[in-house]
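Note that this complex is displayed minus one protein chain, with the remaining chains in position.
After this line comes chain A, so read on.
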Amino acid sequence: MMKTARLAPRIEHAGVDAWTVRLFDDIAEENMPWILSLVKGCEALFSEALIDIVPSYTTVWIQYNLTKLSSQVSRQMLVSLLQDLRLLDISHAGSIKEIPVWYHSSVGPELERLQDAKGLSLGEVIAFHTENPFRVFALGFAPGFAFMGSLPDALVLPRLSTPRQQVAVGSVAIAERQTAAYPQATPGGWNVIGRTPLRLFDPQREAMSYLQVGDRVQFVSITQQEFKRLGGDDR
């Protein structure tokens, strides 16, 4: 069970109209319900004066409207919120989102490097990547790009020493203890091991980003035929 005693939050300056609230020092899945609880609390308390809020691993960055709140008042609001912070029952944080992946060297250029480095068969790589759901720790780098973890030891591989100029849209990749899927074709330095046909970010969709911070994500292995049937591009 989590206890409030674990929290020793710090409120740090982050510019003229922003604070970074540091709740934890280390990355852990159990952090995320607390982080989300603080986000919900800030949204309710700051209400119209809230400009933006970015939860990430161990912190919550919050930007507020200086024409509505002074810096001193906003800090006092955070202090009172933190003094009484409770773990909310956040139903969506418990729900699991699936990401279907075609794990294959033709769409996963680093799959063989991973297998060689770790002495794993393709089946074992898939088993380790789909064994348990991962947690979304942060969104960033690009719209809808979700940093997920934590990978088991068997899949821990450093980033590429030279990033690729272009990583294909939908690429599923790993780096150190984290995994991610690329919502857009961008440059990137992670090890790509497969591809998902899902559209992870769509500005025209109600929920623009398929993944949100705090989500649990289950990767599921699919065949090339299923990948194509779901609209995947295997080129």
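Keep in mind that, in the parts below, contacts are C-beta pairs under 8 Å (C-beta built on N, C-alpha and C of every residue); 3 or more make two chains touch, one makes a residue touch a chain; residues count from 1.
As a convention for this text, contacts and distances are computed from a predicted model.
Engineer: Pick, from "N-methylglutamate synthase subunit B", "Allophanate hydrolase subunit 2", "Dipeptide transport ATP-binding protein DppD" or "YeeE/YedE family protein", the protein name that UniProt gives for the chain of this complex that is not shown.
Structural biologist: In UniProt, the chain that is not shown appears as "Allophanate hydrolase subunit 2".
Engineer: Out of A:151, A:175 or A:213, which residue would touch the omitted chain in the full complex?
Structural biologist: Within the whole complex, the residue contacting the unshown chain is A:213.
Engineer: Can you tell me which of A:12, A:112, A:131 or A:233 touches the chain that was removed from the display?
Structural biologist: Residue touching the chain left out of view: A:12.
Engineer: Given that one chain is not shown, which residue among A:20, A:115 or A:130 touches it?
Structural biologist: In the full complex, the listed residue that touches the missing chain is A:20.
Engineer: Go through chain A and note every residue touching the omitted chain.
Structural biologist: 10, 12-18, 20, 22, 26-27, 51-61, 63, 66-67, 70-72, 138-145, 147, 201, 203, 208-209, 212-213
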